[in-house]
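A quick write-up on the structure given underneath.
Of the protein chains in this complex, all but one are displayed in their positions.
Each chain gets a letter, A, B and C, in the order it is written, and its residues are counted from 1.
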Amino acid sequence: MTSALQEYFDATIANEQRIEPRDWVPDGYRKTMVRQIAQHAHSEIIGMQPEGNWITRAPSLRRKAILLAKVQDEAGHGLYLYAAAETLGADRTELTENLIAGRQKYSSIFNYPTLTYADVGVIGWLVDGAAICNQVPLCRSSYGPYARAMIRICKEESFHQRQGYELLMTMMRGTQAQRDMVQEATNRWWWPALMMFGPPDADSTNTAQSMAWKIKRHTNDELRQRFVDMSVPQARALGVSLPDPQLRWNPEREHHDFGDIDWVEFKRVVSGHGPCNAERVAIRKAAHEEGAWVREAASAYAEKHAREEVMT
Amino acid sequence: MTSALQEYFDATIANEQRIEPRDWVPDGYRKTMVRQIAQHAHSEIIGMQPEGNWITRAPSLRRKAILLAKVQDEAGHGLYLYAAAETLGADRTELTENLIAGRQKYSSIFNYPTLTYADVGVIGWLVDGAAICNQVPLCRSSYGPYARAMIRICKEESFHQRQGYELLMTMMRGTQAQRDMVQEATNRWWWPALMMFGPPDADSTNTAQSMAWKIKRHTNDELRQRFVDMSVPQARALGVSLPDPQLRWNPEREHHDFGDIDWVEFKRVVSGHGPCNAERVAIRKAAHEEGAWVREAASAYAEKHAREEVMT
Amino acid sequence: GGDLAAYCLMLGDDALIASHRLQEWCTHGPELEDEVALANIGLDLLGQARLLLTRAGKADGTDRDEDAFAYFRAEGGFRNTRLVEAPNGDFAFSMARLLVFSAHRLALLDRLTDSRDPVLAAVAAKGVKEVTYHRDYAAGWVVRLGDGTSLSHQRMQDGLAALWPLVDELFQPHPVEHRLACAGVGVDPSTLRAEFDAVLAQILDKATLNRPTVDPAQAGGRDGQHSEALGTLLTEMQSVARAHPEATW
Partner (left out) sequence: GGDLAAYCLMLGDDALIASHRLQEWCTHGPELEDEVALANIGLDLLGQARLLLTRAGKADGTDRDEDAFAYFRAEGGFRNTRLVEAPNGDFAFSMARLLVFSAHRLALLDRLTDSRDPVLAAVAAKGVKEVTYHRDYAAGWVVRLGDGTSLSHQRMQDGLAALWPLVDELFQPHPVEHRLACAGVGVDPSTLRAEFDAVLAQILDKATLNRPTVDPAQAGGRDGQHSEALGTLLTEMQSVARAHPEATW
């Protein structure tokens, strides 16, 4: 029985067709997909914080509206993604509890602080830019609900990326203090953005199986290279330098060479000791715990009135 | 028996000697004194809030130090006064609970908001000024512990009053925006300061008994007149106008005449419906409730270690 | 011109400050669905504020833009009611406030669609749809919390009680409102009270909550007399813009 199901699953993957919630999947595929989707959902939710930090202080009403809409989109992305994970049998409350207990991860990039309003722009440009590089191939993920969520998410993220870049362009045309802020924020975010693609291929453990299952389409290093090649001309157009003296065009490879990434820092942040890990999780935990009485009230109300409907 | 005690009490009062905690006092005297001292203590504690509101925002470090020291003094005054009330058998925790449950009052003046840094100066000048007019005679209160607390408090309050006035002088020599702030704060606080002396003598119910007991030495209207006469030249020296078109020197009375006080507003604020009554009490209540676990821990520790001492 | 500008500031500042308080909920909501909803409502109100502040700058002839009003006015220049500036409190207080504010504003915008000022009429027409959703969202929570657990019932009742002294100000006609109502441009808010009371009565009944009986607090927001909370809010809101007065964003 299982072997017929396995064959059907393998054939679906091989034919580039999509796995749907009703389909049988191997345990490993289910676990890997749930982990991938949950981490992505958690990243959207935790990712609201570094930018959310600046909503009340946005320096113009137009920028405030853009930022508020963006952070709202991130909450929306979190919602789709948790829903996609639920199609694999995961439970949203449990996933949230995994997040706040530190049992599941989220993208390490959100453990860096946002120190000026330029960070809002740089997050749009570099962080959303890197996210898009990572995510565009996932629109062809073998798992249907995730692939469809990614299509919608990528569309919105590239909108956010353009808005971030436009903010930086405006700031670069402004005062010297604004230009300094942009440069300084670029310096702080560049290396963490490169780390978003994960460890080098040589050290990446899950890649082969994920590629076979078609839930990963390119290696970490391929995507990182694509991001660097994309960002260099953008930085030039903006008028900021990227903080890497070894960054230069290599005409033989037809790619940019770049310096070594500090993988010790990467591991420190991933393992929970980045600049803001504790605060980010604490805020999410506090919101979850302080909202408990509200959620309980909603359940009590729903139950009470469901009963009434039955009784009348 | 009681009549001998009553005679001794009456003689002590008549001879301008002080009643001390060991002395017998009539029930009415005890109740009135506890109420008077508790209201005064509560006023010191609630009075920390309108100024405390500006400590973190004080515009120079010198002003910050002055303000922080002043607010600390107010906490200290609250402490002496609660201690004085305890000599009459009152319990501090109970008094605090009376305050936060709205069963005991505090000076209505603290139910007005502090809207600019000039308010810090005007509170020093007018509110502390009015308080001193009220309190200097209380240094001769027939109840010893209260009289002694008042001596210390009045000394500190006149220091605060001078500091407030000095801040205003400095601001009046500053920018136009600063002068406007001072005038505007004076406009807001003048009438409430006049209300600090309580209802007009004709409507004041407790005055006669309190005067007989020598726990009140002058009528409300006498003290109010003294305050007005004192404040007019101070306002002139400062260069601000007082917001009362009827205010003028009356050479026959050798006092200033002044306009009618809005006793409807006074009653509204006293009865709990001033601009900040709810917030002031809510903040005190929150501090008390949020501190409960700390106080419980301190008691538990003290008890545990008292036991240990006995056992070893 | 002056009256119209003042009126636009009243309605615009109410929306701007109410939006700010909703922004403060961001990343602190009880559920993701509420994060989305509160941000949406905040965005709608921010949009209304931008149109109204822009209109104010045209009407008063100064040609100030929305940011000049939002970031470079002092506290005493803000014309919002005290209801919207009060700190958020807990979720119950915030939902009670949103219900009261939306019910009031919906009644107001509904009349304002007939304004002789075409900009006000257009803002109102768009706003009616938005605020209908805001009111329904808030009413949903007021009912669920009121008729939920005994804890949520108590918190909702406490939130209403804390809020209620601030309700009257919404319906006290300012001379500007009175004059513009006579001119067919604005709305006299006292004429909205019956509708508001009826809506609230229905929702509170469904929520098993009592309408509080408390005296109104001191008003004055429409004349720039605010509570201490507005100063703190503006310090935060205006901080970046004022740190860089020459900047463009």
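Side notes on the structure shown:
Basically, a residue touches a chain if its C-beta (ideal position, glycine included) is under 8 Å from a C-beta of that chain, and two chains touch if they have at least 3 such contacts.
Everything numeric here is computed off the predicted structure, so don't read it as measured data.
Here is the thing to keep in mind: the chain we left out touches A, B, C in the whole complex. Of the listed residues A:Arg57, A:His160, A:His256 or A:Arg284, the one in contact with the hidden chain in the full complex is A:Arg57.
From the options B:Gly76, B:Pro200 or B:Pro243, the residue with contact to the chain not on display is B:Gly76. Only one of the listed residues, C:Asp136, C:Asp215 or C:Glu236, touches the absent chain: C:Glu236.
Listed by residue number, the positions of subunit A touching the unshown chain are 53, 57, 113-116, 184, 268, 273-276, 278-279, 282. Even with one chain removed from view, subunit B keeps its contact list with that chain: residues 45, 48-49, 52, 54-65, 68-69, 71-72, 75-76, 78-79, 82, 117, 167, 170-171, 173-175, 177-178, 283-284, 286-287, 290-298, 300-302, 304. Residues touching the missing chain, restricted to subunit C, are 232, 235-236, 239, 242-243 (touch as defined at the top).
Throughout what follows, only the chains that are shown with their structure count from here on.
The most distant chain from subunit A is B, comparing centres defined as mean Cα coordinates. The distance from the centre of subunit B to the centre of subunit C, each centre being the mean of the chain's C-alpha atoms, comes to 37 Å.
Rounded to a whole number, the gap between the C-alpha centres of subunit A and subunit B is 57 angstrom. In subunit A, there is no position where the chain touches two or more neighbouring chains simultaneously. For subunit C, the set of residues that touch two or more other chains is empty.
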